[in-house]
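Sending over a structure as structure tokens; questions will come in a sec.
What you see is the complex with one protein chain gone and the rest in place.
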Amino acid sequence: MFAELINPYYLQVASFMLINIILGISVYITLSTGQLSLANAGFMGIGAYTSALLTIHFDLPIILGIICGALLAAICGILIGIPTLRLQGVYLAIVTLGFGEVIRVVFVNWESLTNGSVGISGIPHIGREMLKSFQGFGFNPSAIGLQNNQFIFLSIFLLLLAITVFIIWFFRRQHFSRVGRAFAAIKLDEKAAESMGINITYYKVLAFAQGALVAGFAGAMYAHILAYISPADFAYHRAVEILIFVVFGGSEVIWGPVFGAFFLTLMPEVLRFISEYRYMIYGLIIIIMMAVRPQGLIDINLLNWFKNKRETRRQKHGAGNQKDM
Amino acid sequence: MVLEIKKICKNFGGLSALTDVTFTINKGEIFGLIGPNGAGKTTMFNLITSMFIPSSGEIVFNKENINGLKSHVITEKGICRTFQNIRLFPQMTAAENVMVGEHCRSQAGVLRSVFRTKSQKKEEQKIKDTADELLEFVGLAKYSEVVSENLAYGQQRRLEIARALASRPEVLLLDEPAAGMNETETSDLFDLIKKIQAKGITVLLIEHDMPLVMKLCDRIAVLNFGKKIAEGTPEEIQNHPDVIEAYLGREEEDELYA
Partner (left out) sequence: MLIEQLINGLTLGSIYAIVALGFTLVFGVLGIINMAHGEIFMFGAFIGVMITSTLNAPLWVAFAGAIIITAIMGYMLERFALRPLRHKQGVSHLAPLISTIGVSILLENLSHHLFGAGNHPFRASFAEISFQIGSITVYLVQIVIFVISIVLMITLSFWLGKTKAGKALRATAENLETASLLGVDTKRTITMTVIIASAMGGIAGILVGMAFNSVTPQMGLSMGLKGLAIIILGGMGSVRGAMAGGLILGLAETFIVVYGDSGYRDAIAFLAIIIILLIRPQGLFGQKIST
């Protein structure tokens, strides 16, 4: 009964959705200081390759591999973040784009290490490893009526879900604090923020490093879920895809990228026939959003409006029509 | 002497905006910096707060040379400013704006903020309380939850003062605080600046509203074409021949005696 509800394919889609949500959040964090990073696909790649290579060649436990991958991505984030502080807006975006491309070229060409454009396969699979260690404790999925691969995908999904919830919780709390106010002040008026005693260098690099850390983490998870990575996974298209989650969902509040990644990962799965035109639709979405609603679908006003609606219309049911906004 | 400006020069390309300007500000006084448009007053503010670096000369704050320090360090040391063309954080509420001002007087970093330790909660509460007090102080208590871009012009000016006060400055630099205010607002502003002085804060003021400057300031320095042409009490300034010649006599007579 329970077992029939668990379809590995759906769980796989849901897991990628969660990874996309994490990636969307990684762009949102950097953007919350007004910096657009197009290097997050590159950071994701650094996380993925680091963790994959460490676990394959040094038999490092997956958890350590993921942590190393995320940390190395964060260090790269700091390294690229510090010198680029002098650059603003569009220039920063271009440098990060260039950085992402350099990373990809390195992955393609450093064949002795990365296996070139063929990519790396046989990366330890996090679900299977979890199954193994559970079995080591004498637990068998059949005890709760699950097949092995159902258990694998379910455990990945639950793990990612817990991590995603933690990340959202973490950055929401940060947002409503002294640090979050400093981020917002820098985004709204950098000069004024500095005059009010905010060390903008520190906070901008912090935001950059946090974004890189989260992207690197998502990349490492991606590597251990798919068990196969190649440079193409972390190219320009990935950078644009992540950007779309934020552009579509919204860049002002953390729920924006969450919703964007959720909806845009689900859409091609539900509507099979459009999946072929996915990137064209992405392109159209970007153009339309920028012209009509540059802050994305979900913004602070919409959230407040929902809150009010809930309070004033407790008795009446039926969700309001979003399009009124 | 809390702030000493020593022989400050500032050149932009080949043009000199300030030449050899020297004056000192005593603790607790209200010091006016006046002069025609383009005389270099705002440039002086930008130099004091390190938004620009002087070409030569020294700025000494509490016996310490503060040339070339980062802007945010200067705020931490106790000098904070407002802007001629109001630079609030437009999409933040009034209270949030003031809370940002308290940034350098609080410590909580990422981890303490996220895990909400006891000290962080206490600090956050204190930040909120101080913000409420300051809004009350400038007469904006009712508007604490209003997004600052929706406030009236005069209110925005006062909010900017509250935000600057939140950094607990020893010296407060006000850049044309009365610009665009009507008479009642200006007289409220007079009271507010006097109240700030009563708190023991030294005020350095750029202002074009001459009656206000003359009533308010203890001492005044006059800049013209980047040079200081006079310094003294309001009476001395009003009777100074160079000032009358360079500034008052030429263009804004009516303003002075209005």
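Chains here go by letter, A and B, matching the order in which they are written, and residues are numbered from 1 within each.
Convention: contacts are C-beta pairs under 8 Å (C-beta built on N, C-alpha and C of every residue); 3 or more make two chains touch, one makes a residue touch a chain.
What you see is a predicted model, and the numbers here were worked out from it, not measured in a lab.
Engineer: Just list which of the chains on display the missing one touches.
Structural biologist: Visible chains that the missing one touches: A.
Engineer: Pick out which of A:68, A:108, A:229 or A:302 touches the chain that's been left out of the picture.
Structural biologist: A:108
Engineer: Among A:10, A:169 or A:279, which residue is in touch with the absent chain?
Structural biologist: Counting the whole complex, the residue in contact with the absent chain is A:279.
Engineer: Looking at A:58, A:91 or A:202, which residue reaches the missing chain?
Structural biologist: The one listed residue touching the chain not shown is A:91.
Engineer: Considering the whole complex, not just the chains shown, which residues of chain A touch the missing one?
Structural biologist: Touch with the absent chain occurs at residues 36, 83-84, 86-91, 93-95, 97-99, 101-102, 105-106, 108-109, 236-237, 240, 243, 247, 277, 279-280, 282-287, 290-292, 294.
As a convention for this text, only the chains that are shown with their structure count from here on.
Engineer: Distance from the CA centroid of chain A to that of chain B, rounded to the nearest Å?
Structural biologist: Centre-to-centre distance between chain A and chain B: 43 Å.
Engineer: Write out the stretch or stretches of chain B touching chain A in their complex.
Structural biologist: Chain B residues touching chain A: 49, 51, 70-72, 75-76, 80-81, 83, 87-92, 96, 99-101, 103-106, 108-110, 113-116, 120, 123-124, 127, 163-164, 166-167.
Engineer: Which positions of chain A touch chain B when the two form their complex?
Structural biologist: Those residues of chain A that touch chain B are 170, 173-174, 177-182, 184-185, 188-189, 191-200, 206.
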